[in-house]
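This is the structure, below, for whatever I ask next.
Only a single protein chain was left out; the remaining protein chains are all shown in position.
Just so it is clear, A, B and C label the chains in written order, and each chain counts residues from 1 on its own.
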Amino acid sequence: MNELAVLDLVLEQELDRNPDLVFLATSTPPSWRTRFGAERVRTCPISEPAMVGAALGAAMTGLRPVVDLNRASFAFLVMDQLVNHAARIHYLSDGSYRAPMVLTSATRGPQQLGPQNEQCPYGVFMQTPGVRVAVPGSATDACALLRTAVRDEQGPVLLFIAPGLADHCDLRAALAAEPQPFGVAHRVREGDAATVVAIGSAVHAATRAGDELAAEGVHVELLDPRTLVPLDLPALAASVLRTGRLVLVDDGPRSGAPAQILAALLDVPGVALALGGRIAHVSAPEVPVPSSPVLEAQYWATPERVTAAVRRLTAAA
Amino acid sequence: MNELAVLDLVLEQELDRNPDLVFLATSTPPSWRTRFGAERVRTCPISEPAMVGAALGAAMTGLRPVVDLNRASFAFLVMDQLVNHAARIHYLSDGSYRAPMVLTSATRGPQQLGPQNEQCPYGVFMQTPGVRVAVPGSATDACALLRTAVRDEQGPVLLFIAPGLADHCDLRAALAAEPQPFGVAHRVREGDAATVVAIGSAVHAATRAGDELAAEGVHVELLDPRTLVPLDLPALAASVLRTGRLVLVDDGPRSGAPAQILAALLDVPGVALALGGRIAHVSAPEVPVPSSPVLEAQYWATPERVTAAVRRLTAAA
Amino acid sequence: MALALPADPAVSPMDPPQDGGLDLVAAYKAMVLIRAYEERILQARTDREVIGPVHPYIGQEAVAVGVCAALQPRDHLVSHYRGHGHALARGVDLDALTAELFGRADGLCGGKAAALVSDPATHLLLSSGIVGAGIPVAAGAAMTSQVRRDGAVAVVFFGEGALGAGVVHETLTLAVAQRLPLILVCENNGYQGATRTEEVYPETSVARIAEGHRMPVHRVDGNDTLAVHAAAAASVAVARAGQGPAFIEASTYLTRFHLQFDRPSGERRPAEELDGWLARDPLDALRGHLLAAGTAPDLLDALHSEAERRVEAAVAFARTSPWPAPELALTNLWAGTP
Partner (left out) sequence: MALALPADPAVSPMDPPQDGGLDLVAAYKAMVLIRAYEERILQARTDREVIGPVHPYIGQEAVAVGVCAALQPRDHLVSHYRGHGHALARGVDLDALTAELFGRADGLCGGKAAALVSDPATHLLLSSGIVGAGIPVAAGAAMTSQVRRDGAVAVVFFGEGALGAGVVHETLTLAVAQRLPLILVCENNGYQGATRTEEVYPETSVARIAEGHRMPVHRVDGNDTLAVHAAAAASVAVARAGQGPAFIEASTYLTRFHLQFDRPSGERRPAEELDGWLARDPLDALRGHLLAAGTAPDLLDALHSEAERRVEAAVAFARTSPWPAPELALTNLWAGTP
């Protein structure tokens, strides 16, 4: 069951819509078991590796499994099944088998879960080919991307959900959201002063920073990639080529998704020259996430940190 | 037992030297069991997660465990024990406990082991704080870094060995190599034309490329970081600031270590401007490694690919 | 003759039982402390003084206390997210534990760990938030004892849910094959979060698994402190003698609930089931023993008020402990780093 409750409503609708959809989790809603049966809604022992392996086998033979991994830190329990198997089977079988399956998990919220259970490991999956990675920046996008993921035929999808998305959730809009194609960034605001790329829970902070800067006449372009694999590199590169400034904003460490995005961008002809070093990061330190809220405070991409980064870049040139 | 046989000789010497050193593997040399006893040389069931967990417990209580993971792909089996536990315990206990332990594994050689067992996953560990990562570019460095790793007190070390290092191994020099501090890049050759940073098995190819270019009067600076965590960023940055050109060479995908190194370098003041976009990659494609040697051919950083990249960059400016 | 109240009121690793027996008053005292502590910590969580999730141990006190009473200071311990009970039974400093739960500078782990504490002073290696993951770590500590021939054992606590996790089975294989001095203590409370154990296992007892691994098994009433202690003492003796691991399955029950964040948990158990277990409360049971053996009720009541006083003092300590300096978030990534 999801930290972002509206996703459970979406999943319920999708279970209703597609009889091949099955749900695996260590804890499942009793009402789903009644409604869809224990064969489609499977309460599993605490066996995440086997659950993901089973999801792969089910996907290869025609079902559409969704595994709720609960915490993103549990992704590290299932890496062999996910990376060495699910992500490789289409390639290994040279296209004979496909493995459409979805893994959902929660990243970080101010829940003080500590160094083990507060993590944003999506950057890892940007360098393990064969999985697609969605990190929505709003509850509405989360719902839309979940719908796409469970209807998609292409292969494994990881959906990383920041619990904080619940704070700004327009329930009606979220539930009504149509499936959204992967690989299409959302332009949250337009502008020329700098390109701000924000991910997941950091999108909200970046939006507030954008508003604040706009009030001062500094108009940044704010892009939420929504999916990291595939990444909407054309949109990101076009923006950066235009603004000549890049701020990467994430609640994970910069060695994660930000490093991956940056390296990918620099590979686009002209980007490095356009940027000329005007790159800033607002991200978590390169150490685990501590429990004490006082220690954790500096792990959040706050609007203040984002505006400061933009000001630094715009002042520089 | 290691793909690079000389490492076993080093390990045997170290077992002799330090009674706290213990060795865990699914297959162990019978002579070691006789010599050091079954309590120090542990033949284990095929249970890599438990082996790494046990190594952590042993390390925390005073032993110095070495786990031979055999293939680097098996690192994905032990991520929870390694990333969520071993890499976090010093931090989680606020410095009370330390976990000096070493995991060795083989990356890729032309062995046609296929999409599962030919991998260079070290880039993943550059974004999971708490582990140190050594990827030696020669058998001698492999021996030296293994000695450092098993004598070190600081925490978990991953030692990734390219089987191909055996091809150019000077056995005597390798065995005689003194422990070498982590975080010190090796300048394989000096030059001003471009900075070539090569990793692991790609160092040899880059060396040959450097020789070839030198014969034409193009002198590149070739750096082998030897350890990726910690990374000798000062040495890399100094070189790049001087040459203004960067070629990253690896037998893994560019989303792995190369992306991490690039992002770290760009964070050093002046580097982005000095480079001005003169960045090239010689790396494996962003897809799994296929079995057929004909398909795999393009996954190797050959001297030809390296020289071509250097020529492209030097021609450009 | 009534047993005398120990002079030192601090909870500490209990002395090794001289006669293989258990100091019942000391055990009662420890259980009372845990109970008082857990109730208070839940309140402090509701009051938003404690940070993070709280997994209360209420109802299972006999297991932690019965097992820890069979240990010596040199032994190693591994716990998990529901770990305050184990920590207190082991003698972890009450003030430092509380400050840690409050996220303060004087916390056992400087505010980094919250409930997932480590404590070298009591050989508490770790309290993992990941079900089952600590079990191989305890096996590793047992390897150390084996290499050093120091006669120490390693003990690991876990719920029956951990038997779902593969790494636990791996450790069972390893421990038997290598005759590790490892004692696995399964606190079988019939629930795995919101899931009832019979929903996911063919039989609720997991002794069958340990038997399949050819590991000696003790099945005990986990609400009976003496029974738990006897099983633990026997297992420890075997392990210390180099004769290998043991598995203890203690049947017990969480009389409150699995977990709470900042609001009191809304979890509801079947009333009959709950009542049955409340009637078998481990503190009441041990109190019955003590009274039957002639211990003065006053003495026992005094332990309750003493426990409350100590818990309140710990809360006061935690409250006045400063917040950690923000820059300490970046320290201790690995040894030798700042």
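In this text, contacts are C-beta pairs under 8 Å (C-beta built on N, C-alpha and C of every residue); 3 or more make two chains touch, one makes a residue touch a chain.
Everything numeric here is computed off the predicted structure, so don't read it as measured data.
Note that of C:55, C:169 or C:310, the residue touching the chain absent from this view is C:169. In the complete complex, the hidden chain is touched by one of B:154, B:291 or B:314, namely B:291. Set against the missing chain, the residues A:7, A:69, A:92 or A:193 yield one that touches it, A:92.
Think of the hidden chain as still there; on subunit A it touches residues 20, 22, 38-40, 42, 44-45, 47, 49-63, 65, 80-81, 84-85, 89-98, 100, 129-130, 132, 153-156.
By the touch criterion stated above, the residues of subunit B touching the omitted chain are 26-27, 43-47, 49-50, 73-74, 77, 111-117, 285-288, 290-299. Of the residues in subunit C, those that touch the hidden partner chain are 163-170, 173, 176-177, 199-203, 208-214.
Going forward, only the chains that are shown with their structure count from here on.
Taken as a contact graph, with one node per protein chain and an edge wherever two chains touch, the assembly is complete, since every chain touches every other chain.
Contact tally for A-C versus B-C: the pair with more C-beta pairs in contact is B-C.
Farthest from subunit C in terms of Cα centroid separation is B.
Once the centre of each chain is set as its mean CA position, subunit A and subunit B turn out to be 29 Å apart. For the pair subunit A and subunit C, the distance between mean C-alpha positions equals 37 Å. Residues of subunit C in contact with two or more other chains: 110-113, 116, 128, 130, 166, 333.
Shared contact sites, meaning residues of subunit B that touch two or more other chains, fall at 80, 84-85, 91-92, 129-130.
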